[in-house]
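I have a structure here, written as structure tokens, and I will follow up with some questions on it.
A single protein chain has been omitted from the complex, and every remaining protein chain is retained in its original position.
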Amino acid sequence: MSGRSEGTPFAPHTAETTAEMLAAVGVDEEAELFDIPDAVAFDGEFGIPARSEREVIGDLRDTFARNDDLTEFLGRGHYGHYVPALVDDLSSRSEFLTSYTQYQPEITQGFLQALFEYQSMLVELTGLPVANCSMYDAATALAEAALLADRVRSTSGETVLVPEDLRDGKRSTLDNYVDGSSLSVATYPYDDGVVDLDALRDRVDDDVCYVYAENPTVTGAIEENLATVGDVAADNDALFCVGSDVVALGLLREPASAGADVVVGEAGALGLPTAYGMGLGLFACREEYLRQVPGRLVGAGEDAAGMRAYTLTLQTREQHIRKERATSNICTNQAWVALRTAMHVAMLGASGLADLAEDCVRNARDLAADLDDLDGVTAPLHDRHHFREFAVGVDDAPAVAAGLRERGYAVHVLDDGTLQVCVTDLNAGERDGLVAAFAEVTDR
Amino acid sequence: MSGRSEGTPFAPHTAETTAEMLAAVGVDEEAELFDIPDAVAFDGEFGIPARSEREVIGDLRDTFARNDDLTEFLGRGHYGHYVPALVDDLSSRSEFLTSYTQYQPEITQGFLQALFEYQSMLVELTGLPVANCSMYDAATALAEAALLADRVRSTSGETVLVPEDLRDGKRSTLDNYVDGSSLSVATYPYDDGVVDLDALRDRVDDDVCYVYAENPTVTGAIEENLATVGDVAADNDALFCVGSDVVALGLLREPASAGADVVVGEAGALGLPTAYGMGLGLFACREEYLRQVPGRLVGAGEDAAGMRAYTLTLQTREQHIRKERATSNICTNQAWVALRTAMHVAMLGASGLADLAEDCVRNARDLAADLDDLDGVTAPLHDRHHFREFAVGVDDAPAVAAGLRERGYAVHVLDDGTLQVCVTDLNAGERDGLVAAFAEVTDR
Amino acid sequence: RYEPLLSEKDGKEVDPGEGSVLPDDLTRDSLELPELSEPELARHYTRLSQMNWSVEAGPYPLGSCTMKYNPSFTDVVAADPNAAVHPDRDPATVQGNLELLHGLQGYLADIGGMDAVTLQPPAGAAGEFAGITVAKAYHEANGDDRSEVIVPASAHGTNFATAAMAGYDVVELPSDEDGRVDVEALEAAVSEDTAALMLTNPNTVGLFERDIEEIATVVHDAGGLLYYDGANLNALLGRARPGDMGFDIMHYNVHKTFATPHGGGGPGAGPVGVTGELAEFLPRPQVREAPDGDGYELFDPERSVGKVHGFLGNWLVLVRAYAYIHRLGDQGLLDASAKAVLNANYLAERVEFDVPYGPFHHEFAATSGDRDAADVAKRMLDYGVHPPTTKWPEMVPEAMLTEPTEAESKSSLDDLAAAFNAAAADSVEELETAPSKTTARRIDQADAARNPRLSWQALGESPDDS
Partner (left out) sequence: RYEPLLSEKDGKEVDPGEGSVLPDDLTRDSLELPELSEPELARHYTRLSQMNWSVEAGPYPLGSCTMKYNPSFTDVVAADPNAAVHPDRDPATVQGNLELLHGLQGYLADIGGMDAVTLQPPAGAAGEFAGITVAKAYHEANGDDRSEVIVPASAHGTNFATAAMAGYDVVELPSDEDGRVDVEALEAAVSEDTAALMLTNPNTVGLFERDIEEIATVVHDAGGLLYYDGANLNALLGRARPGDMGFDIMHYNVHKTFATPHGGGGPGAGPVGVTGELAEFLPRPQVREAPDGDGYELFDPERSVGKVHGFLGNWLVLVRAYAYIHRLGDQGLLDASAKAVLNANYLAERVEFDVPYGPFHHEFAATSGDRDAADVAKRMLDYGVHPPTTKWPEMVPEAMLTEPTEAESKSSLDDLAAAFNAAAADSVEELETAPSKTTARRIDQADAARNPRLSWQALGESPDDS
């Protein structure tokens, strides 16, 4: 902001101190310090003018105002829940926001403790004893779990089995992650929205080293036979990985009790507002895989005064120590989102989280019932319990979605005859509006 | 946020701890602790439902959305300048925002130092050696200065002399403040927007103990004869008080050099966004009045280790010590706004503040020239230099203002033939739009 | 930890007149201010913040200050850009702001049992001044020339100062031995000169004035008005209303009762409520529903005293107060007073210093006996808490006026009690040399006052030149 400064406003140099420093270094100007051969030096311009803070904020406000103002009934892996103001307030404290990886634990106990608390919350939610302090998102967590299977399973199996209906973002990321390994990806089908157990049993054999199941599924169906799926995996010595999210885990039976070896999923559903797909990958597993876990782990230990203290631990798994033999290449992760998620969980508490999760079931049930009352609309499409979201059968899905959009609502189009809607605390108050819009659009 | 709590969400009590505390106190329920006679107990209801944080934010967002979206060219004592994001960020740190008066300086050095720095900035800007750490606003600062005159002037004079054109908010506040003293308020006229020196000389006599002049004036005119006004006051042993604001002081000759004994005015013009009239009263004076200053003062001293430390000082002037003999009844003040103002001044620096102030002159000059080019519009109405704002002569001011409002602009209506417009960095970019709207509206 | 003054870092002197379009004699020749980059300023103020106690740091039991938790969501509503309008806007174009003001006038009137409320006074003391100015106007309108305001000895200093500022002689009223208003002394004090009695209830040692009806009768029979100082209203939320007790005028300290942040000393807001009889004297303008039922309008009460602030008061504070009341509702307000009173009584029970009087509402005054209360407070700093208000009110010798508010948990109160009790057990020498664990050691305030240095200009060049 300083009125007459030039160059970056974020360097504190004055003409005087710059001159002193140049003199100390023994050059006349900064350009002399650059050891760049002429042949590769850049003397062009990008043509970007410098702008004031206010201009930048104004420009971007104008840019974002070009988004249409729609009420979103969208989910399928990215969820909006109301984030309390205190989460914004506390997480944006510069001590948290502008710090980095806790290489010096003696002066970063605050963040370490918060991450330790985050890990502990995931342990409670998943029922598994080990949780790392973040993956990028649910897709990369799922893919890292497959690579974990490759490392820890003694079977000769090299097939990774996932649902046919897996969301493309997850499937494609998984394909890329396993492409450098000996693994290959195959699928099993769903039956009316959840795992087709018979088909799954047919597919699982010695060649399978990893079975991935979601609860809730991508269309919001609650998996009724999760433990059976786990048994099928266990019987074939395949690693059983369950995908879920931090809200659903507050109500649904903990995956560990269904035999899950690993739980992955989206944890940013709490703490992070709708953020155009940005997420937080949840990753928890059995104790025996501890030394094969990807990503950072915070542990409790002691300092020289005998006081409990926290530190990054088991770092020999990581790329900066073990290089090409690391458990993953991940370095920068989603720590700050994990901090926010932990804050949000703490604000809800056990009762608040259970209530929020129960509302996800009830709201979905109620919205489905309202939609199902309309002619030509089947909701939910699958005869299952649902969490937050469900598929909807209609005659001409793209046309219905377009009609809803004209009326201010965004929904998913799955195929010509199927939509999907997702309801949370954020849009539950707009339910009647959505139903009325559906009625108008489908009443043709 | 806790899901199942009742009562205020801002008390940490659980059923268990409440029971323990009640038992320790020896009662069964809180109601027993209230010693309120039945005859005056309230057992009615206000009928206010409890609401979630999200509902409250939504309700108030809806409420404020009912304000019309107008581009404001408004000033007359309340000014909008762009406030850098860093000021919001740092001032909203809870250590600043949720602290109170520094009764224990050993654990409040941070805020004390910031206020000491604020005082120092005002000393530089006014040229006077003493500045307090806040009054409520310019109006109450002006009124407190009059009461100061009553205490410090040895003359028998009891007349407080202010401009005829003084803004009503200031005049009425002044009237109320002096009503309990022996002072009375009289006025002197303006000539073409600034002090009518001859008339002033006629009015000032032994009965006058206080002369107040503004620079810039309420219509933005820069007072050309401020030192002469000061001489007139001094010749009659009246206290000379100058009203200004924190931006104007960055460019205009410092009031002390014109003989000001006290400087008052609006300091929230920096640091505080447009806030529906909320302000920060600037108050600076000569050293000899130090023990008669109203409000809080921060001084530098030493701690037991011999280190420089800051503390509230000269508290024996204040109401909590001196009761009815205090220099003012002020207690809670505008400290947090002063913190923000200091931050904003620091971000601008000397060059940035001088530039911003110069722009206030140039923008006003340029806008006046554009408006003056229009038929039937005289701008500026007064043949003076202006700062930020100026009066505009038109045929039918209310009609022109109404026409401008329809086109999205708000301006002041002073009387049937006079408008006033104010231009700062916030609305300077809308200048052409305003001029075009003026042209449309006056072209009849 | 020491943080240099901004002036001890980089500064710059410029000549603002150089290159100005203004003539040279109108401009200053020099402006010298700190000139630092954004990263440097971010660190400066971050460090200063780290040297400051706050409600979010720990218990802050300053008696009579009601340092309760300030909810973060009110930051969001206060920052709404749609509300950031100029006060001179045509009222028809700021209906949202007027709606909020009207709503808050209504909430406060209901909570206080008053008929009309002005939101203009920018602080509690400003509210007192506005209220007493209304009382004065009322008496004057009745042709009634009254010269005295009665104030209990235990009252807030602002009451005395306000009455004096308004031109009244202050008549100080002693307490009875129970710590309350001595009704006989009051009867002796009132006369045809009595303009008003200013009273806090519960009073400044947390005692409810049980004789309030009798007190009101005495004052009213003498033709005086009863003024309620709202500093302690948090104790009564939803349980008793000044209007029902016979008070004619009251102010609300919204930064206390309604949880708006205290900001290191302010801003607060001091709305004033009055009975219907006095409504026509309130400051102008007021907000009301437009007669056609279409929105809200400003109006000037018929015999308004005028203004006590240049514009409409501390808007951003009022917005937060409205949001807080809107959030809590009846249930939350009732619970706030329940827990505030429970906390005060629980803590009084746990503190080993003598605590005279009782039963308490939101606060109590312990006495440090033969110890210096200010020294005890300094020692408490070493135990990691903020101490209470000390040496006031004078009716309790070496008073430690303690108001924990509803925001403290049992364990936090136990910590506070432990700090009191540890200091009680420490030697006089330990008290006198405290604190030692704070940013600054004990500061010599007397010396700072004898040799006032109020700006960096008044200091020498080097940081240790103190």
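Here the chain labels run A, B and C in written order, and each chain numbers its own residues starting at 1.
Rule of thumb we're sticking to: a residue touches a chain if its C-beta (ideal position, glycine included) is under 8 Å from a C-beta of that chain, and two chains touch if they have at least 3 such contacts.
As the structure is a prediction and not an experimental result, all values here were calculated from the model.
Which residue from C:Ser7, C:Thr389 or C:Ser409 sits in contact with the chain not drawn here?
The single option touching the absent chain is C:Ser409.
Quick one: say which of C:Glu40, C:Glu172, C:Asp211 or C:Asp444 touches the chain that got left out.
The one listed residue touching the chain not shown is C:Glu40.
In the full complex, which bits of chain C touch the chain not displayed? Write them out.
9-10, 37-40, 42-43, 46-47, 50, 55-58, 69, 71-72, 407, 409, 411
For chain B, enumerate the residues touching the unshown chain of the complex.
Per the touch rule, chain B residues meeting the hidden chain are 1-2, 5, 9-14, 17, 84-86, 88-90, 94.
By definition in this document, only the chains that are shown with their structure count from here on.
Of all the residues in chain A, which ones touch at least 2 other chains?
Touching at least two other chains: 1-2, 84-86, 89, 94.
Touching at least two other chains at once: which residues of chain C meet that condition?
Only 35-36, 38, 42, 46, 71, 73, 75-76 qualify.
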